[in-house]
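Of the protein chains in this complex, one is absent; all others appear in place.
And now, chain A:
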Amino acid sequence: MEVFASRSRLTLIFSLFVLLSLCFRSSTSLSSSTSELQILTAERRIDLVSHIIRVVLTLKVQNDGASPASNVLLAFPPAQVKHLALIQAAELAGKKRKKSVHPLDVKPSNDADGPNGAKLYSISLRNPLSTGSSVSIEVSYVLTQSLEPFPVEISQSESQLVLYRDSALILSPYEIKQQTTVLRTPSTKVESFTRVEPSTQTRTELKYGPYEDKPSFSYVPVLVHFENNNPFAVVEELVREIEISHWGNLQITEHYTVVHNGAKHKGGFSRVDYQSRPTFSGASSFKHLLVKLPPRVHSVYYRDNIGNISTSHLRTSYSKSELEIEPRYPLLGGWKATFIIGYGLPLEDVLFESDDGKRYLNFTFGCPIAETLVNKITNKVVLPEGSKNPSVVIPFSVERRAETSYSYLDIVGRPVVVLEKENVVPEHNSLFQVYYDFHPMFMLAEPLMLTSVFFFLFVAALAYIHMDISIKK
C-alpha cells in the first residue's frame, strides 16, 4: 500500500511537472508546431564499438494537439531500415531513484512513408497521451552491417578503418526542441568526421549538438571514419537442429558458416608476422570465438566436415557453460570457415508440461556465439515421433514451416518445426516455446518393434531347424 501511495504521489508530481512544462512550451512556440506531438528533448547514443551498432534514443514526447495521442512515430532513413535488426521501446516512468521501465509495442507504421522514403515505425503507448502531457520513451535499436570498411582491402599489417554514415540530426516526424547525438568509437583513432557545429571529440566520444528547434524530417548527413579492429564475425548461415528425445536428452547440432565481414584481406598471409607481432599484424583478424551455452551441457563436440577441430576449451560452471573455440585458421578479412558444434542437455532443464497437459520446449532462439551477427538462422525443432499439434510462442516475427524428418527406425517420421529469421543479433537470444501433444506410449514403439523383429527372427530360425524341407528322403 505504501509503495502504491508513493508511486501515485510520484505520478502526481510528474504530471504536475509535465503540465507546467507544457504551459511553458505552449506559451513560447505555439505556431511553429504543425504536428500534434513534439519532442522536447532527444538524446541519441550510438555505440560503434563492435560491428553491431546499438543505438539508444531517449525521447521526451509532449502532446500539443487537441486529442489524446496513442501512438508515437519514429522515422528511419531507408538505408537504415534495411539494416535494422531489432527495435524495442520502453516507457520510462518515475525519477532517478524509482525509475520504472515499461516495454512498449513497436510496429512498422501503416501510414505513408515520410519524405525521401523515410520509413515510419509506430510505438503504441500504454495510455493515450492526453493533451499537454508528456512522456519519456527510450527506444533502442540495433543496426547491422552499417560499418563500411574503407579502404575496402587491407594488407596484413594495416589496421581496419570503417565508415559510418548517419545524420547529425535525429530523423523524426516531429519537431525536436533540443537534441544531442553521441557516437562512441572503439578507440581514439578517428580519421575524420563531418563537422556540424557544435560538434566535439573527446577521447572516444564524438558529440553532435546540442541543436535547438529543428523542424520535422531534418537530416544532415555525417560521415565518421574511424579505426575498428574488433572482430567482424558474421555467421552467414546458422542451422540449428534441436532434437527432443523423451528418453531424457535434448540434442542440439549447430552448423555454422562464419565469415570475417570486415575489410578484405589483400596480398599474402605471413605466418611469421602473424605469430611474432600479433598486435600489429592482422589486427582485425580473430582467432577465438566464445560460445555461451546453457549450464549442464554434456557431450559437447566441435568439428567440421573433415573431422574434429582440436582447438577448443569448455568451461562449465553452475550458472553457465562457456566454450571457447578456435576455427582451424585465424580469420582475416573476407575469409570463411565452417564448423559444427553439438551438445546435449538434460531434458528436465528445457522441457516442461503445461497446465493443459501439453508439453513445451523452452529454449533460446539465437546464435550462442557472443557478439556475432547471423544473416540467416534456421531453428529446426525436431519433436519426438508421434507428437501432434505443434504451436510456437515467440516474441518476434519469424517465418515458420513444417517438415518431417526420419531418424533411427522411424516409421511415421518426426514432426519438425522450422523457424527461420534473417538478420539476427545477440539481442534475439530470448526464449521461445514450442507446445505439442505427446503420448508416452510412442516412446515404446521402437523398442517393441525391435523386440518383435528379433522374436520373429528366432521363431523363424526355430521353424527352419525343425522342418525338413529337402526333397529327397
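Note that a residue touches a chain if its C-beta (ideal position, glycine included) is under 8 Å from a C-beta of that chain, and two chains touch if they have at least 3 such contacts; residues count from 1.
Here is the rule we use: contacts and distances are computed from a predicted model.
Per its UniProt record, the hidden chain corresponds to "dolichyl-diphosphooligosaccharide--protein glycotransferase" from the list "Vacuolar ATPase assembly integral membrane protein VMA21", "dolichyl-diphosphooligosaccharide--protein glycotransferase", "Diamine acetyltransferase 1" or "Integrator complex subunit 9". Contact with the chain that does not appear here is found for just one residue of A:158, A:410 or A:437, A:410. Of the candidate positions A:66, A:112 or A:272, contact with the hidden chain is made by A:272.
Note on the undisplayed chain: of the listed residues A:87, A:289 or A:309, the one touching it is A:309. Annotation: of A:88, A:159, A:245 or A:338, A:338 touches the absent chain (contact as defined above). Touch with the hidden chain on the side of chain A covers residues 267-272, 275-276, 304, 306-311, 328-329, 334-338, 406-410.
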